[in-house]
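Excerpt of the complex: some chains, original placement.
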Amino acid sequence: MFRYELASATGLDGLRKVDFEPAPLGPTEVRIAPRAWSLNFRDLAMPRGGYPGNRKIQTDPPLVPLSDAAGEVVEVGAAVRRFAVGDRVCPCFFPDWVDGELEESQLASALGGAADGVLAETVRLPEHGLVRMPANLSFEEAACLPCAAVTAWQALMLARLTPGQTILTLGTGGVSIFALQIAKLAGARVIITSSSDEKLERARELGADACINYATHPDWDVPAREWTGGVGVDNVIEVGGAGTLERSLRAARVSGAVSLIGILTSPEQNPSPMLALFKRLTIQGIYVGSRVMFEALCRAIEAGDLHPVIDKTFGCESVDDVRAAYQYLKSGSHFGKIVIAR
Amino acid sequence: MFRYELASATGLDGLRKVDFEPAPLGPTEVRIAPRAWSLNFRDLAMPRGGYPGNRKIQTDPPLVPLSDAAGEVVEVGAAVRRFAVGDRVCPCFFPDWVDGELEESQLASALGGAADGVLAETVRLPEHGLVRMPANLSFEEAACLPCAAVTAWQALMLARLTPGQTILTLGTGGVSIFALQIAKLAGARVIITSSSDEKLERARELGADACINYATHPDWDVPAREWTGGVGVDNVIEVGGAGTLERSLRAARVSGAVSLIGILTSPEQNPSPMLALFKRLTIQGIYVGSRVMFEALCRAIEAGDLHPVIDKTFGCESVDDVRAAYQYLKSGSHFGKIVIAR
């Protein structure tokens, strides 16, 4: 059995493919054989040691990378009730966060960060940390869901998405495109930003109602507000980081929401929270989501026949294949998701 | 200026068309000239004296009937800020319920029941009790909204409608068809019932995912549950009355909702609430909705270009015209809304 490991926190040079001996299953565990994986922006941080809380890579390398996969159940523990061999499933980003609010103890289960991830020929997981794939998706499409799509789902649902709301989503990465697709599925209007007119055109084809090129409109919050008739947007899917948060707060309506998702890279640009106060904003930290949220997302995907947008698919044969996927993500030129497949 | 009145609580024979002298406007009042009206099931009760709480017709007839209209603003009070002459507006069913939870004092403002309604050449209303019509609707379409569409909206939103949920709506009257249309707009699945295969076919054209003929399947809760894979539906739009509530409780999933809307006509068939307990159901009484709900609905209608389904339009020239509209509603053969227009 093969798996990939990040041997140390010294960069992608530490990525290696190794053989491993699968451990026997506990009574409530399930073994899955991933058929496809996907990358997320957070995965770029792991080769450098991750961010606070990713103890595995920091204190006990190597780390098996990646949180996102889709595959088949190949073995079940003696007491497993929810799954059978042959079931098509995805792992949950936090296998221990089943329902309700995230608790501190569940953080340690984050795949490919606090805990070993899924870039392996087989993976052992607790049955409570798996969901059934949407029936309308291929393995490659379903592999896009666990981190980015669940994040977009939680961000939209915590702020009580309703038809007719206006959502502003920043950029065209995985979370943003899922937010666009889910919000359209739910009858909302969507404003999207990008520095590329070509990407904006693709977003428009996916249903975006308004497209703002932030290169030519660096004050993108102003046209966003104008597009809502001066009211402001109901929820900003804020994936951009310190450089954008101040504008996101401006773009939101009074009593609106800003869903904080982005991994911030320039802390010196921290925004003033004064606007949050005087506009009675909710700034909601979003950290992926629970299994129950993932299951609800799967129902929505099936009901609306939503298909994740895959930008490019890489192989999993060699370290070079996998490294190429990481480097493509790093280049930032993608639109939607980057997949690795068998 | 003409208006219609129900002279007494003795039936439709008491309907008459009279001249009236419009009162001058208070500083925060608006005068509208309706261009179209619509009927609701509740309006059938008023000629018979209404149900408990409709004090106007019971204690101080005559009553100007109907809650639903759409028209133009023709005059505004000195301090009016939200509207100008020429604006296209609808009255709110409860002009005094602006936002938040319904309060007892607001019940007295119910148009065409506790207070005089809108079947008149002009109507005087507080500016806080009006909404701007959706821009994509005609007067006849917008006249369908104030009671039935707002009711459907509140029923779906209080139970936190999300994409992928399954909604069960009973029959093909105004509320049910709006519930179907709004739920589809929001990415949900919809099961609908009717005793007419022809009506079910029309519902399917509007997006219904599953259609159950309750004449041929009197145990319609069974196929409804089966269609959800045995889980049960997330929310039942219960407009049917005592004869259906027990089945609605059966059709709902554990921790699901039953939105109680129907005007019950056979109280001897009251259901046992035991199922509510053992399934942890929420039985939510729905009584139309607030102005803020109506405004959110209008945004959704514009975003999704939703058009109300009008079954038939009647004239307003003579008492016979209007009575014909009432009688057509009473016959129960309609699908969607019945409109009166100038």
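Letters A and B mark the chains as written, and numbering starts fresh at 1 in each.
Just so we're on the same page, a contact is a pair of C-beta atoms (placed from the backbone, for glycine too) under 8 Å apart; a residue touches a chain by one contact, two chains touch by 3 or more.
The model shown is predicted, which means the values in this text are computed figures rather than measured ones.
Enquirer: If 2 of the identical protein chains are displayed, how many copies are present in the complete complex?
Expert: Number of identical chains in the whole complex: 4.
Everything that follows uses one rule, which is that only the chains that are shown with their structure count from here on.
Enquirer: Can you compute the centre-to-centre distance for subunit A and subunit B, using the mean CA position of each chain? Integer Å is fine.
Expert: Result: the chain centres lie 41 Å from each other.
Enquirer: Spell out the part of subunit A that touches subunit B in their complex, as residue ranges.
Expert: Touch list, subunit A to subunit B: 157, 160-165, 182, 185-189, 296-304.
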